[in-house]
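Removed from the display is one protein chain of the complex; every other protein chain stays in position.
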Amino acid sequence: MENPYLPYPVRIDNIEIATEDKSLKTFKFVFLNPEDEKKFSYQAGQFAELSIPGVGEIPIGIASSPVEKGFVKFTVFRTGVVTSHLHNMKIGDIMGIRGPLGNWYPWDKLENKNVVIIGGGFAFTTLRSSIIYMLDPANRKKFKNIDVVYGARSPGMLLYREELYEWEKRDDINMHITVDGTNDPTWKYHKGFVPQIVEQNAPKADENTYAIICGPPIMIKFTQPALVALGYKEHQIIMSLENRMKCGIGMCGRCNIGKELVCKDGPVFTLEQLNKTPKEY
Amino acid sequence: MKFITIDKKNWAKGIEKSRETYRLFGPVKDKNGVFIRTLEKDMLPDMTINDSIMSVKSVLFPQTEKILFTTLDEAKEDHHIMKRVEFDSSPRAVVGIRPYDAKAIELVKMNFDTDDYRDPYWCDAYEATTFVGVGINKPGPFDFSTSAGTGPFSESGLDVLMADLDNAYLAKILTGKGEAFMKSCGFEKNTDEKESQALFDILRKEAEKNISSHIDTGKLKGKTVLELHEAPFWDDIAFACINCGTCTFVCPTCWCFDIQDETKQKSAGRFRNWDTCMSPLFTKHATGHNPRDSKTQRVRQRFMHKLKYFPDKYDKGIMCVGCGRCVKSCPVNIDIREVCKIMNSYEKNN
Partner (left out) sequence: MDTCIQKIREIAFQLLDKKEVEKVIGFSNGTIPMATSPITIASKQDTEKLVFNSTCGLNLANYIRQQKGKIAVIAKGCDSRNIVTHIIENQVKRDQVYIIGVPCNGMINKSKIKSLFEDEIQKFEEDGDSLIIESSSKKEKLKKNDYLRENCRLCQHRNPVIYDVLAGDLVKEQIIDVPYPDVEKIAALEADARWIHFQDLTKNCIRCYACRNACPLCYCPTCFVDESGPQWVGKGQDKTDINTFHFLRAFHCAGRCTDCGACAEACPMDINVRDFTRKLNKDTFDMFGWEAGLDLTKRPPLDAYSPDDPNDFIK
């Protein structure tokens, strides 16, 4: 077995400002050793440790999709030591990536099912990965209806805007884009908070429908009752947690909720599983 | 099973001889108590003490360990590419450890050596190490090892178990590693297997009889995680705690760590340091949100991990070997035996 602490060396290939307030940037990395890309084979929903030598490591959801080859992408919010440092790095800089880590959305179980994706704010990274994966021509027929509810404070705070508008035009995915508010008279999508848009637009649950939610705690808190009202059962609600992490491989001990380690047994759990564990997230 | 007797007169010479092959570690008396340390030349392990303040875990898992390094000097070709710090894989032996500490290593192994990942630092050190234990003839008043799945003459995790017979040590060779170590000391005087085993049995029984402290964990399994987690007693248990983490640092079974980068001029190192669930920083998110913000939550985590989560996860008993170190070292006397009693006897509706 390889040293799970040793990051694969990568080069920053591109940096894009992702939101109008510049608090989020999307980093595109290319592996220095092409064979490392094969080893870093991942599923939508997994995360990785971005590793900046001398600064530290941070767990970040993988925003690129397994069907996109030749690079990996992450979208990072600037908040503390490592993320600030990363935001100041330049194209061409060398750093590391460790992973892929954690489990993923239950793609096997979701086959032949309707999938409703609900995201808020910048917790849309692994959801982007998932949508790209499901829309891939080789995969689209594996899933039935796909609905996406995604909201942000304002249009400029939506991640991956170009892609969102592209998806909006397609007929094999139902997009419900929303913002809390905007003065833009040309805004053609929803206005309102995510839970409310879910209540009004998400499909009612039957036993073949699953919802995946990612977002800030407050959004999750209010979206849950909306889903329950639509008939979703605990096992049909899938969530991804963000606990503080270090090792990412289930050894350093800090990310547990009960006996589950969020980094290794998660980050993806069903609400049914979460309701059996202490709410320490 | 092979038994060897060692005349204590030959002990020092034998230990000295083993240094040709092994780096030695063992209990050493220092001004603040007994520690497990590297035995420098001419130092002998202290075989007389009942236990050490710190456990043997640091031999495989130092409090601070550099795990990766690189250069930040962009003129160098491999700048910013991290590499593993060179590992000294030469054989090491820890001599004079107590059986419960060896058992603790078996428990910690479940964390560091899994089907999915292998922690190379811990595992490589483990493989390089021979564990030579000595039975505890007179267990102290805080030793509750027999009710924690081990005991004063437990063999689990050891390569050699020795018994102290006043003028001699009687050594029971438990593994090939153990045999090799004894050979390197020049200790090869075989004794009768049956007689020796009988002697061990007597010593074991005698020692076990002397253990006055016990815990009862029998009813923990039947309770749900949430039942115990939501129980009303945690605030009272936690009130005195000052979140120092001493209980986890001295514990042979606690394995939690932090990873930190440090730089010196152009060189960068990645270190791992012991960490503790008793510290608020342990779980604090970058956003400031902290899922275990109160000390009640943290104290509960420690006891739940040891007495509920770990047993549920692995089905190998509790994550405590009954050494009593945390009981003695906690500055405010929070006692796992009492907490275990409260948890074990808790019934939800009364």
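For clarity, chains are labelled A and B in written order, and residue numbers in each chain start from 1.
Criterion: a contact is a pair of C-beta atoms (placed from the backbone, for glycine too) under 8 Å apart; a residue touches a chain by one contact, two chains touch by 3 or more.
No experiment lies behind these values; they were computed from the predicted model shown.
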Displayed partners of the chain not shown (whole complex): A, B
Contacting the left-out chain in the complete assembly, out of B:Phe112, B:Phe200, B:Phe271 or B:Tyr309: B:Phe271
Candidate in contact with the missing chain, chosen from B:Asp88, B:Asp192 or B:Glu262: B:Glu262
Hidden-chain contact residue, picked from the options B:Asn10, B:Thr191 or B:Asn243: B:Asn243
Touch list for chain B against the chain that is not drawn: 30-33, 35, 50, 53-54, 62-64, 138, 140-142, 236, 239-240, 242-246, 249-250, 258, 260, 262, 271, 273, 276, 281, 327-329, 331-335, 337-338
Absent chain, residues of chain A that touch it: 80-81, 84
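Here, only the chains that are shown with their structure count from here on.
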Chain A partner contacts - residues on chain B that touch it in the complex: 67-68, 70, 72, 79-84, 111-112, 114, 116-120, 225-226, 229, 255-263, 268, 270, 272, 275, 277, 282-287, 289, 291-292, 297, 301, 304-305, 308-310, 312-313
Residues of chain A touching chain B in the complex: 1, 3-7, 9, 32, 51-57, 79-80, 83, 93-96, 217, 242-244, 246-247, 249-259, 264, 276-281
